[in-house]
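Removed: one protein chain of the complex. Kept in place: all other protein chains.
A and B are the chain letters, set down in written order, and residue numbers restart from 1 in every chain.
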Amino acid sequence: MTYIQAISDALRLEMRRDPRVFLLGEDVGVYGGAFKVSLGFQEEFGPWRVIDTPLSETAIVGGATGAALMGLRPVAEMQFADFISCAWDHLVTVAAKQFFRGQTPIPIVVRLPSGGGFSGGPFHSQNPESSFAHIPGLKIVCPATPHDAKGLLAASIEDPNPVLFFEHKHLYRRIKGEVPEDRYTVPFGYANVHRPGDDATIVTWGAMVHTATEAAGELAKEGFEAEVLDLRTLIPWDEERVLEGVQRCSKVLVLHEDTRTGGFGAEIAATIAEEAFEHLDAPVMRVAAPDMPVPFSPPLEKAFIPQVEDVVTALRQLAAY
Amino acid sequence: MVSTGTQTEVVMPQMGVSVSEGTVTKWLKQVGEPIGRDEPLLEISTDKVDTEVPSPAEGVVAQILVAEGETVEVGTVLAVIAPAGSVVSEPADEPEPEAASEPEPAQPEPAPEPEPLAAAAQPAPVATEPPPPAANETPAGAPEAPAPSGNGKTFISPVVARIAAEHGVDPAAVPGTGTGGRVTKKDILSYLQSPAPAAAPPPATAEPAVAPAAPEPAVAPVAPEPEPEPVAAEPAPVAAAAPPVVPVPTRAAPSPPPVPAAPAPVSVPAAAEQPAVLVPGEMFEPMTAMRRGIAEHMRRSLDTSAHVTSAIEVDMSRVVALRRKLKPEFEANHGVNVTYLAFIARGVVETLKDYPWINGEIRGEQIVTRGYVNLGFAVELADGKGLIVPVLRNAETLNLLGIAKGVADIAQRARDKKLLPDEVQGGTFTITNPGGYGTFHGTPVISQPQAAILGTYAVVKRPWVVQDEMGQDVIAIRPMMNLTLTYDHRLVDGALAGRFLRDLRERLETWDEAVY
Partner (left out) sequence: MAVREAEPVGSLQEVKEAGLDREDLLAIYRHMLMTRAIEERGHILYKQGKIPGSFYTGRGNEGTAVGIGTAMGPNDVGTPLQRDLGVHITRGLEPWRIFAQYMGREDGPTRGRDGNVHMAAPELGLHPMVSHLPAMLPVATGMALAFKIRGDRRVAVGWFGEGAAARGDAHESMNMAGVRQLPIVYVCDNNQWAYSTPTYLSYPVEHIADRAAAYGFEGVVVDGTDVLAVYREARRAIEKAREGGGPTLLECVTLRMEGHAVHDDAFYVPKEMFEQWAAHDPIERYRSWLQDHAGMNDDEESDITAAVKRILSEALDRADQSPMPDPASLAASVFASPEDLDTPHHK
């Protein structure tokens, strides 16, 4: 099934098995969600489990927090990940800190259609994971495959902490994969080897996993085998597996679609430098979008989002170093 | 605020999160006056507000420590209340606000920085990484980066440095395929695994691209364990292996012109130059990486320095006696076996203080001397795998016990392949023991870029002419050891070498336990 079908499937299974799970967001009910993730849900679960809210991100996410405190398991949808900034205050101020100061867990999931590549422009294409990764108390999940999307969404709903679930919308219908029918979960903090290799390790997540895989395929023709390590979750992230890759390959490329400065790749690179310095045979390389808003026009956007050629070039530099 | 059983301190409160100090504006009670609990004791003024401070205890005002008009930091003790009925002395020096540390409650931060909890970055296991070679050492002649072929060759990445240190390989001996001729991890790993390439290829052109470019620091000396046993030349423990050479895992080699191809004097010996043809009765045996490295270094060293050797005989009676006396104590209290080498090393370090050129180096057109002695010791590796020369840094700061422990430690770690990169480079003088098998003389090869190398030989009981108590010549049996100093005559003249050996002998023969 496709990536988006896997997400719908996960949600549907959770809502069937646990009556506490409910959806709230803009246009999720009658319309089935802006991307149709919840198509048919209101018919099945009723209007009080698939709730069309006013245009109020703070009330949506804050409302989710309140409902979670009363024992429900809300899944809030932001229509575009970019709009999370409207609820940033609530997430950072209340949801992230509640357990720490009040010992009352906030088991909410906020689903965030993220990423660009289709001329969405500056406000419909961002990958805002890094600012939240910096706030203690929030978990960050970024599946790249249909299998992981389904399993990670179920795990996110199960998790007693606020989880930001970044679903890359450019993968929605473009990526297909084998997905088990039953319910299953994928644990947080475990990276997946999307493609094996010993000459370099590419640490990445989201849509870039596929870009990296294609680029690695190019280099393989030149005798250089790079492994593609899909982190799948950023908070927590699989530091152990990344360091193992560094030790084995001694050459690392960190790749993300988010902008470069302060992107989560910086955290990974710093950790590698601290923990695996003596295993490095080349500097830790980063490929990321340049520091600017996402441009709209296709040639501009193409120059902004890391392309396969960009990764190939970086890999060649690594190989030759 | 602190209540020491009977007395209670009154402190300057923090009136607001950003307030850091307050001013005493008026004392409402004086020393000796009674005061009730919560009764206003003084008035204060801060950036935010003026207010009064209620007394935390009932009793009598025993001390007033801050005068009206004075401004003090939050948490400063302002006054002391004693229980009712106490005798109160005259107020001493008032204007002496005790800078008490802020009492816990006054802290605006409820929790201290969770330092221990934070994932403090752990430095990579094993410490320091070798800085890029080129930067620091520029041995003879060459300017730091070998100009000709680009800088890449001289940069050793962290992983390559680590592997090199672990295996006692000089990265400069490894052919590099990375940028600018840099040695990559792959390069050094395949170098360690490959048999000598030179032997293999038949073609006459003899261009073993392989030729390890090499460089330099080769330490020559030989010998197995630097542990001459007392008397009787017994072969040192560890045997095996023979003589020569040791590849010097010293760091970088600065300079060596990169590489492969033709130039360089010194390409791998023989094998490369001669067609690989066997005559019946002969067999081929591949040269290991280490062997090739050794060959390269020996050749280079002899080509660089003007090797001359001087020898001297030393009466080791005093050292023998002292060693017998100290051995049990050192073993019992410090867990270390004190060897003759320790004594010699200690003597050498002291003597070098007066002969900086012998601890020096020719670098370009300059003579380099130092205030420190990094002492290298030739250590034979097990199974005849070769030799390694670990370096005991700053040996001049160690006494006899320190040197004995240091030597034992690095020798062991050299055998266990647990040396750190720092410990196989930077040596300024080397001691080797060719006499482990009973030989009494030798001419070791200098470890570049050093200026000299000391050889120690078997301690043998010999008849010796000494003076008796009446000043007459008599024959005594004395444990004698030869020492040789092989030195670079470009820098060290025979006279200097002779004086060095004389002074060293003097020290060993008149060893003063108190001094050393």
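List of remarks:
By definition in this document, a residue touches a chain if its C-beta (ideal position, glycine included) is under 8 Å from a C-beta of that chain, and two chains touch if they have at least 3 such contacts.
From a predicted model like this one, the values you see are computed outputs, not experimental measurements.
Set against the missing chain, the residues A:Ala67, A:Leu219 or A:Ala289 yield one that touches it, A:Ala67.
Screening A:Pro122, A:Pro136, A:Pro180 or A:Pro290 for touch with the missing chain picks out A:Pro136.
Of the options A:Ala59, A:Ala220, A:Ala273 or A:Val308, the residue whose C-beta touches the omitted chain is A:Ala59.
For chain A, the residues in touch with the chain missing from this view are 22, 24, 48-49, 51, 53-54, 56, 58-59, 61-72, 74, 89-90, 93-94, 97, 99-107, 136-137, 139, 158, 160-161.
As for the chain not pictured, it touches chain B at residues 1, 10-17, 19, 38, 46, 48-54, 56, 74-75, 103-112, 114, 116-117.
Simple rule for what comes next: only the chains that are shown with their structure count from here on.
A straight line joining the Cα centres of chain A and chain B is 48 Å long.
Interface of chain A with chain B (complex): residues 250, 271, 274-282, 320-321. Within the complex formed with chain A, the chain B residues making contact are 121-126, 129, 157-162, 178-179, 182, 184-185.
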